[in-house]
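Every protein chain but one is kept in place in this view of the complex.
And then subunit A:
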Amino acid sequence: MTTNDNKLVTTRRNVLFGVGAAGSALTTGLTTARAAEKQGGQVTDAPVSDKTQERQSFYGLHQAGIVTPRPAAGMIASFHVLAKTPADVERLFRTLSSRIAFLMQGGTPPELDDKLPPADSGLLGPVIPPDNLTITVSLGSSFFDDRYWLAPHKPARLSRMKAFRNDALDADLCHGDLALQISSNTPDTNIHALRDVLKNLPDLMVLRWKQEGSVPVLPPKPDGTHESARNFLGFRDGSANPDANNAALMDKIVWVPENGAEPAWTRGGSYQAVRIIRNFVERWDRTPLGEQERIIGRKKATGAPHGGGSTEHDVPDYSKDPEGTITPLDAHIRLANFRTQASEANLILRRPFNYSNGVSKSGQLEQGLLFICYQADLEKGFITVQRQLDGEPLEEYIKPIGGGFFFTPPGPQDESDFVGRTLLEAAGHDVVRKS
């Protein structure tokens, strides 16, 4: 029977790909018809992306996902960590690192007996694409405080986030022993990664909260330049961000330096501040444009500062505007960055995502900004900037409800290394580098 079938197929193939004009014409006609069919597409066809093979490296002095250009989809997931002993913490760090290495590289998960649950959720198909994924591991203050052997090695500036003036923090959306920042080209890739981590570390980590977010996608510009994405207030967000391609600048602003008040193991790491900032978008949309622009300190359409300039990259000169007649003294961008020599110490690298969750009990949209920023010094960076912002007119339209402060350890050097190794070694735990 099988043989006959094969014969039949062979015969048909001979016809289809047979010699002669007739056969040729037939083949061409068929191909065209198929192409047309494809172009039409079906309702449930998967959307197509040519970016699924984009890949970031997990290895280096710094963890990926900090100076990495922000992709369209991001997430913060916060965990309670069960690992208490050095051995368990090492297993946590090693397992996390090996999962992250695999997920960021992409590949085929092991095939198990079909009587067992599959090794992978399968939601990205049998071969996992990297899709520009980064997973950035950070540690909360409690991670050190709750482990006596780690407490002496806590980063000098790491504290538990305290409520600022305008905050209405929800305990169920705050803090955590360990946070993962997961970002990639698509939300599904992030969810796949989170599920993988949860499945592989059930005994050492329990999920406490998570917030997903997105960034609006823009078409490429003909001149190859880039513009900052917009937040849910409709304003460009990140225009004044320091240049992440400038390594010397990043050494100054983002990375914990070698010499300083910080323990040596933190070198190459960074402080991460996360804030879930609800935006009252209905009210914002009912605010006159001029007032919106005065509150922010920029033109809404272009992102240019007030008083001349046509692009978001133009820099306001506050020294010529001491009274705030051009940019109000309490405008958001003016309070966030004084643009003086002294205020350079307070620069931060922002990497936020917009979030949208549902509807409040009052029937308003629950959406806002999943604010994430990185800095070499949490006190001089986010905490100082936020204190400057306390009382700003924008507060009428925003309400921080969650988040936390974390420290992002340096990156793993190579495949024999893992995130958190330098901390374990500093704590006197003997770590064997496996290759």
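Basically, contacts are C-beta pairs under 8 Å (C-beta built on N, C-alpha and C of every residue); 3 or more make two chains touch, one makes a residue touch a chain; residues count from 1.
Everything that follows uses one rule, which is that contacts and distances are computed from a predicted model.
Comparing "TRAP transporter small permease protein", "Iron uptake system component EfeO", "Thioredoxin" or "Acyl carrier protein" against the UniProt entry of the hidden chain yields the protein name "Iron uptake system component EfeO". Note on the undisplayed chain: of the listed residues A:199, A:283 or A:433, the one touching it is A:199.
Listed for subunit A, the residues touching the missing chain in the whole complex are 80, 82, 113, 115-117, 198-199, 202-206.
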